[in-house]
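Note that one protein chain is taken out, while the other chains of the complex remain in position.
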Amino acid sequence: MHVIESGNVAAATGVKLARVQVIAAYPITPQTPLTEKLSEFVESDELSAEYIPVESEHSAMAVCIASSTTGARSFTATSANGLLYMNEQLHWAAGARLPIVMCVANRGVGAPWTVWNDHQDTVSQRDLGWIQLYCSDHQQIHDTVLKAFKLAETVSIPVMVCYDGYLLSHTYMPFDVPEQAQVDAFLPPFKPTHFLNPEEPRNFNTVTLPDVRPDLHGNTAPGYMEIRKTLHSDLRAALTEIEKIDGEFGEAFGRGGDPFVEPYRCEDADYVAFCMGSLSYQLRDVVDAMREEGTKIGVIGLKVYRPFPDAAVRDALTAHKGVIVFEKALSYGNQGALYADVKSALYSAETRPFVHNYIVGLGGREIKTHHLYDALTESIKNEAAIGDEPQWVGLKL
Amino acid sequence: MRQDIIEIRWHGRGGQGAITAAKIVANAAFKSGYNGVVMAPTFGTERRGAPVYTSLKIAREKIYDLSPIATPDMVVVLDHTLLEEVDVTHGLKEGGQIILNTPKSIDSYDFGAHRLSVADVTAYALEAGLAPGIVNTGVIGAFAKATGLVSRELLREAIRHEFSAMKPEENARAAALTYDRTVIGGA
Amino acid sequence: MSKEEFCSMISVSEPGPGDGGNTGSWRVVRPVIDLEKCIPAKTGKPSCFNCWLYCPDAVVTKTLPPTIDYTYCKGCGICAEECPAGAITMVDEASFTKEEK
Partner (left out) sequence: MDNDKKTTVLTLTDEEIVNPGNRACSGCGLGIVYRTALKALGKDTVLAVPPSCLTVLQGLYPVASTKLPCVNVTFASTAAAATGVRAALRATGRDHLNVVAFAGDGGTGDIGIQALSGACERGEDIIYICYDNEAYMNTGVQRSGTTPKGVMTTTTPIKGKLQHKKDVPSIIAAHGIDYVATASAAYPLDLYDKVKKAASMKGGTRYIHVHTPCPSGWGFAPQYTVHIGKLGVTTGLFDLYEIVKGEFSLTGESAKRVGKERTPVEEYFKTQRRFRSLSQELTDEMQGMIDAKWANYTA
């Protein structure tokens, strides 16, 4: 059934259909309407879940860490400084291999205060060991939430579902909501391999030594480094699972495909614009306009940022003359983090396109379509002149 | 860049229900075959009483551009006192429509080349049994009449759905009363 | 990869004694119970058992007579200090032969 609702409600609807068992909720703009909607679902008995109105984001993630360790499907949501306030907990959740799902309505981070959209919050959290998925519209938000639970519980790694604050969180657009039975068939109940259980008492996340050590049965138990290495290898292996789950989702719901990158008019393109989130859809209009003028250009939206799908990115980009990376975040003092990742993925390619970096829309600066048009035109025209330094779009300095 | 998108801007005050009004129209439009519907409220710190606006874009095909409306085809004004604070015609296309909730007659206004429609929504809503100041359902009655974008029936259905828990009949009646009494001016 | 394989390496500990090794080796003085003075031992009836109650390491038994697990006893001396009959003496570990240890 199609409904017209906000992106936050699209997320909440997905969470409800996933039959989440524990929700930790703390308000922060622009995520708040999501947790409000979930409280409504729980209070009206549409969703049978524990709803914990915690006193901080740090505690929100603590609740999820503990409830997930106890064996319940767990969810929370946040934005910006709330995400950063969770930081140590996020590392903890990944190291403890807990399949928590968290929505992040992307917002710029202070100082100075901003409530508007950019990607600095989640991009700055790319090295946690979480999976990060990005959405371009409400249907993707809703579907990605469902896929995220399945993915998290398959690979025992927490998943962040990221969507643009305001641009997606507060806009309304139509999306299809599947039947509960369909979702139940796709997403079985959460059955953890280890959980807190007095019948088999275990101590979770204990101090772990630098080196390996024998366990009580004489077998070798890993040290900290082995455990961390496994997190990394499993994240890499999760790419295969992402693809598999996307396929299963497609079979069940008739939507999906393009699990890692979502190309638009790229087949014969000389140039490709590359970015994450709703911007990739806005760029479609620009691509259409430029195609009408004879420029062979396409756009690719990246849907999985961590683990970075470098093979898919390489495959998608090597055939083109130029790649123009637009991003709403920066690794301050260096370049756009996504830009660096794209270049790194292309390093091993036989032929490499030129890659440019454009910083857009920080702190909600409106990205006008003509800005994107101008940036792409300039990039293509001045291929040689634009170096590694990020270019700033719509800057009024 | 796309020429097929109808852009409607809704002016109200925080708490007045402009978002809900636009959402109801969005639903009715979607059911009328507009597959592309994007509604974007004022982004940021909305405060009760402060002027706010909401963008609604509708098109037959999916809409990708989420940026706010710069050159609307129509503007809907939920409260005539806003005219003193806000230039509601800003960017309005030539020959664009203005739908205004006002107790004054249509002759009291001059919007030049724009086409004005008026209705005393505040009064009709009271008459329909709503609490004072509930104007959002009434104003979309005026909108439907003036623009012809959505049918009276679909609108009624969309209102009943949105207000299923909150006076659905009264809200539907407010829209119907306003629909019937809206005065449409010439350009 | 299967779900089990994905969650194969996490820090989950199993209960067992001696995480700190044979902590009896930390001991420099050893509690020795004089069964002539120990009230439960002497009377053959369960009574004070302060040695058992206050032991931070659960190495004293609530038995007749009480016994001490020297494999893990760290030699803190709380039992000696709290014995109402003064039946426990802390004896220098150096005075014991290897066999006695």
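We call the chains A, B and C, going by the order they appear; numbering starts again at 1 in every chain.
Operating definition for what follows: a residue touches a chain if its C-beta (ideal position, glycine included) is under 8 Å from a C-beta of that chain, and two chains touch if they have at least 3 such contacts.
Everything numeric in this text was worked out from a predicted model, so none of it was measured.
> Mind giving the shown chains that are in contact with the missing chain?
Counted over the whole complex, the chain not pictured touches A, C.
> Using the document's definition of touch, tell me which of A:88, A:127, A:251 or A:388 contacts the absent chain.
Only one listed residue reaches the unshown chain, and that is A:88.
> In the complete assembly, which of A:112, A:198, A:257 or A:294 touches the absent chain?
Reading the full complex, the residue touching the unseen chain is A:198.
> Name, in rising order, the residues on chain C that touch the hidden chain in the full complex.
Residues touching the hidden chain, for chain C, are 11-23, 26-27, 46-50, 52-59, 62, 69, 71-72, 74-78, 80-82, 90.
> Please give every residue of chain A in contact with the chain that is not shown.
Given the touch definition above, chain A has residues 21-22, 24, 49-50, 52-56, 58-72, 74, 88-89, 92, 196-198, 200-209, 213, 215-216, 221 touching the missing chain.
FYI, only the chains that are shown with their structure count from here on.
> Pick one for the touching-chains graph, please: line, ring, star, complete, other.
Line.
> Approximately how many whole Å separate the CA-defined centres of chain B and chain C?
Their C-alpha centroids are separated by 81 Å.
> Could you tell me the distance, in whole angstrom, between the mean C-alpha positions of chain A and chain B?
35
> Once you find the CA centre of chain A and the CA centre of chain C, what distance in Å lies between them?
53
> Please set out, as single numbers or ranges, the residues of chain C touching at least two other chains.
Nothing qualifies.
> Chain C touches which residues of chain A in the complex?
Going through chain A, the ones touching chain C are 95-97, 153-157, 192-194, 201-206, 208, 215-216, 222, 226-227, 230-231, 234, 237, 240-241.
> Residues of chain C touching chain A in their complex?
Residues 1, 3-4, 6-16.
> Spell out the residues on chain A that touch chain B in their complex, using ranges where they run on.
Residues in contact with chain B: 2, 4, 115-116, 166-168, 170-174, 278, 281-282, 284-286, 288-289, 364, 366-369.
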